[in-house]
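So the structure is just underneath, and the comments pick up after that.
The complex appears here without one of its protein chains, the remainder shown in place.
What follows is subunit A.
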Amino acid sequence: MYGFEAMTFNIHGGYLEAIVRGHRSGLLTAADYNNLCQCETLDDIKMHLSATEYGPYLQNEPSPLHTTTIVEKCTLKLVDEYKHMLCQATEPLSTFLEYITYGHMIDNVVLIVTGTLHERDVQELLEKCHPLGMFDSIATLAVAQNMRELYRLVLVDTPLAPYFSECITSEDLDDMNIEIMRNTLYKAYLEDFYRFCQKLGGATAEIMSDLLAFEADRRAVNITINSIGTELTRDDRRKLYSTFGLLYPYGHEELAVCEDIDQVRGVMEKYPPYQPIFSKLSYGESQMLDKAFYEEEVKRLCLSFEQQFHYAVFFAYMRLKEQEIRNLMWISECVAQNQKSRVHDSVVFIF
């Protein structure tokens, strides 16, 4: 179908593409961020945001604001937009949109399971969950004692079920196992999403495979860095890498044996797209890596809006919006805790 999307795309996807592009132009700009960074109190932030698309969501909040309220309301806006798009979408766009939320679903599952392990209140945990990753029986996760039960009781109904087939062990749930489970699930999810996008074909496949490959590579790097110094074996580590992306397969071989961050750096600098990310960092530093990756991701996501007639704009918009909410959270936290000097540390400008 490649090359002919323009003929038929607008029949089903035109309206939503227009909507999502409209939403995109509502994203905060660098000027907005500059103004936000100058705010003295959370009320100032609210005042500034009320002049943006977030206005209706914040205007009825009583005055002593909290960071959580701001983030909650901004997320609510994202969720409302997502739900509207999902309602209007037809196949295969609706499946595509649902795929976007699976990542949050995995995070939520892990959050609840870890929380129950540490005997936290379920209601409290539910409030922390990302609203995009909610499913009906999510609260029941607390009932499960081990992974097999987790699967059989709850997850079998969710779209995550197929991803679980790889990680069912009868082992008890502990922190390490949960983390491995998260990464295995994520791996399966990314691979499945990748296959789905390939099946869609056309510009969607082209752009999405690029974006997902970046995501997979970033996860591979993060897994490597996080597993340095843990008891995870090399083979286990390699099993957690997704089987696509720029690093697959040779980069994975090399990453699997890395023992410290500089070795990771050595591996990554062989790949031209990742050179600029690592060249910004000084040796031995891994704090700023996240931000560098986010910046690169935002750049790629913005580029996806340059083409028309494909679904990657939806993915890109959701991701950009999440980045925006992260930015807002960071700014509000800095303002609330009087740490304004650190405001620019983690804010990634989108435009």
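Convention: contacts are C-beta pairs under 8 Å (C-beta built on N, C-alpha and C of every residue); 3 or more make two chains touch, one makes a residue touch a chain; residues count from 1.
Methods note: contacts and distances are computed from a predicted model.
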item	value
Among "General transcription factor IIH subunit 3", "Proteasome subunit alpha type", "V-type proton ATPase subunit a" or "Origin recognition complex subunit 4", the UniProt name of the subunit that does not appear here	"V-type proton ATPase subunit a"
Selected from A:44, A:72 or A:192 as touching the chain missing from the view	A:44
Residue of A:19, A:117, A:134 or A:153 touching the missing chain in the full complex	A:153
Residue among A:142, A:200, A:277 or A:348 touching the omitted chain	A:142
Footprint left on subunit A by the chain that the document does not show	35, 38-40, 43-44, 47-48, 50-51, 59-63, 122, 136-137, 139-140, 142-143, 152-154, 156-157
